[in-house]
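Heads up: the structure comes next, in structure tokens.
For this depiction, one protein chain was excluded, whereas all remaining protein chains were kept in their positions.
Per-chain residue numbering starts at 1, and chain names A, B and C are given in the order in which the chains are listed.
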Amino acid sequence: MTTALSRTQIARRAAQDIPDGAYVNLGIGLPTLVANFVPKDREVIYHSENGILGMGPAPAPGTEDPDLINASKQYVTLLPGASIFHHTDAFVMMRGGHLDLALLGAFEVSRAGDLANWATLDDKTPPGVGGAMDLAAGAKAVWVLMDHTTKDGRPRIVEHCTYPLTARGVVKRIYTSLAVIDVTPDGLFVREMAPGLSFDDLQARTGAPLRLANDWRPIAID
Amino acid sequence: MTTALSRTQIARRAAQDIPDGAYVNLGIGLPTLVANFVPKDREVIYHSENGILGMGPAPAPGTEDPDLINASKQYVTLLPGASIFHHTDAFVMMRGGHLDLALLGAFEVSRAGDLANWATLDDKTPPGVGGAMDLAAGAKAVWVLMDHTTKDGRPRIVEHCTYPLTARGVVKRIYTSLAVIDVTPDGLFVREMAPGLSFDDLQARTGAPLRLANDWRPIAID
Amino acid sequence: MLDKRVKTLADAVAGIKDGAVVLIAGFGSSGIPVELIHALIDQGARDLTVVSNNAGSGRTDLAALLATGRVRKLICSYPKTSGSVVFEELYAAGKIELELVPQGTLSERMRAAGAGLGGFYTPTGVGTDLAKGKEVRKINGREYVFETPLKGDVALIKAERADRWGNLVYRGAARNFAPTMAMAADLTIVQAREIVELGALDPETIVTPGIFVDRVVHVPNPAAAGQP
Partner (left out) sequence: MLDKRVKTLADAVAGIKDGAVVLIAGFGSSGIPVELIHALIDQGARDLTVVSNNAGSGRTDLAALLATGRVRKLICSYPKTSGSVVFEELYAAGKIELELVPQGTLSERMRAAGAGLGGFYTPTGVGTDLAKGKEVRKINGREYVFETPLKGDVALIKAERADRWGNLVYRGAARNFAPTMAMAADLTIVQAREIVELGALDPETIVTPGIFVDRVVHVPNPAAAGQP
């Protein structure tokens, strides 16, 4: 019997891989949960596109500062060592390859690491891109966190993205509810699978060919 | 009998035309003298390419700060209201049309306002351009201060520059030892002449055709 | 004497013309020049192009400006912040044009205008719908999209402190787009919570040197943006 990971568990799993001292941008949604689970002995520096480096946890109720918010417009705090800068410099950091990691949500990721995470195919609501394309194009590594399939069971890991692209060939690793997958020039390598899941089951729920790494292991869930 | 203006007098004359509240960059050499002669009731904000806006007069002996220097590497002071910024922003101001005036020295100026002020034709010494081209290309107005002729009597105002160009068509006004001349699409208009000088004399010392403005007057020298 | 202070909000926005490109600072509700936007509404200029990261939320400030129908076009990276109801209504009704620009490209395009550059090549957006129709060039083996400067006729800025030369400092991340917009507009108008004596700001910590600022108006108790 397979236990798919919850959103919290996906975030928890990804958090274990963030290196000490890394500069990290957490995308809107699921990725923002990651900050809660990074091991306490690691010092991770969080970046926000509106000009903050060194964000700390959410403020205690009543101490919120309207001028300290993150990209999701949530209140944040500053850690000792934090810095404030203007938007253009914030994007110098993003576009210029200065961030070690961007953890992003996605609608789809392709076999080649193409990322689709900014626009749905819905024409009625206005589109919004924000900093998604800059971040995807510029971070040293992009990791995607997402459910392995859509709510109605269609794969999100696909041969070619059907949603509008955010950037081509940028995703290096995918953390899903079912697996941890590396995107490599030689294809998609499954590093970890949810406990109880077989490779064939995983492949059946994936829209692009997978390869099982020799040293694969079950995802460790607390 | 014609009295040519001294370098100090050229600087003094140009200084009278700097408007109150102007942002001004003074080039190396003769233009730096201008700051001494701006009427005291005008507030002029001096810019230096190494990241200073609001330079004041030279410091009193013994109070020099090695980290407060101008483009000529001379010690300066900061006025109340001064600001410090990095080099790239200093050139945003210069290139981006934010300076009202650049007062520059020159080897030659052409009828069309081409400026030659960065390189001699001497091959033995290394060339140096500094910020000359950025300033010439970007200031809202470029005024040139120079002797009317070379030491051996050749004109510096010419049909076409023989020295390497700094920028094309940028000079708006020329203050020389003999005249104040506006560079216009209709040609070079003489606004003022040194006392005692005839238009024919001036034209004879100039390498491009001049026109005498209807309201021309003698240069007022203290 | 160089004195950029003006007495009233009406003086601050005087002369803004119909058809103007107006850069409006702020990100979410932080750094929005609420009072200047309402002064612009009162001033009455129409057929405006507004450049702002978001499309306003609630019914005040940027949303109120949009609601007047005087904004022909919005150039923006993310017009769908929660509460962007006014924009969504106008957009659904086809009553406003939207130019969607990646956020970093938006900021960099304004910087290019302020810096006097003719354009730049960015890796952002290559191969996406937002690069359609744009020149793509391969430089050192990587593809880049050509982007052009985005200049404002006017910029509306909120600052924390200003002096009479127009030197500015901001409050926290309210800084966001303001320093870039200040340099990118022909007429930069600032509302400052506090106006201090010349010399009171440390030269080394001034964020926007006064050369980028044209008018400063004192707004001691600025309202929060995005109110219902």
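Here, contacts are C-beta pairs under 8 Å (C-beta built on N, C-alpha and C of every residue); 3 or more make two chains touch, one makes a residue touch a chain.
Here the structure is a predicted model, which means the values were calculated and not measured.
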Visible chains in contact with the missing one: A, B, C
Option touching the unshown chain, where B:Ala35, B:Leu79, B:Met133 or B:Leu210 are the choices: B:Met133
Candidate in contact with the missing chain, chosen from A:Asn36, A:Thr63 or A:Ser83: A:Ser83
Hidden partner interface residues of chain B, rising order: 48-52, 65-69, 73, 84-88, 91, 94-95, 119, 124-134, 137-138, 164-168
Residue numbers in chain C that touch the chain omitted from display: 108, 112, 115-123, 137, 139-140, 142, 144, 148, 169-170, 172, 175, 202, 204-205, 207
In chain A, positions touching the absent partner: 20-21, 23, 43, 45, 47, 53-54, 78-85, 89, 91-93, 95-99, 137-138
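Criterion: only the chains that are shown with their structure count from here on.
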Residual chain groupings, excluding chain C and keeping positions: A | B
Centroid comparison with chain A (C-alpha atoms), farthest chain: B
Between chain C and chain B, distance of the C-alpha-averaged centres to the nearest whole Å: 35
Interchain centroid distance [CA atoms averaged], chain A/chain C, Å: 30
Residue list for chain B, restricted to those that touch at least two other chains: none
For chain C, residues contacting two or more additional chains: 111
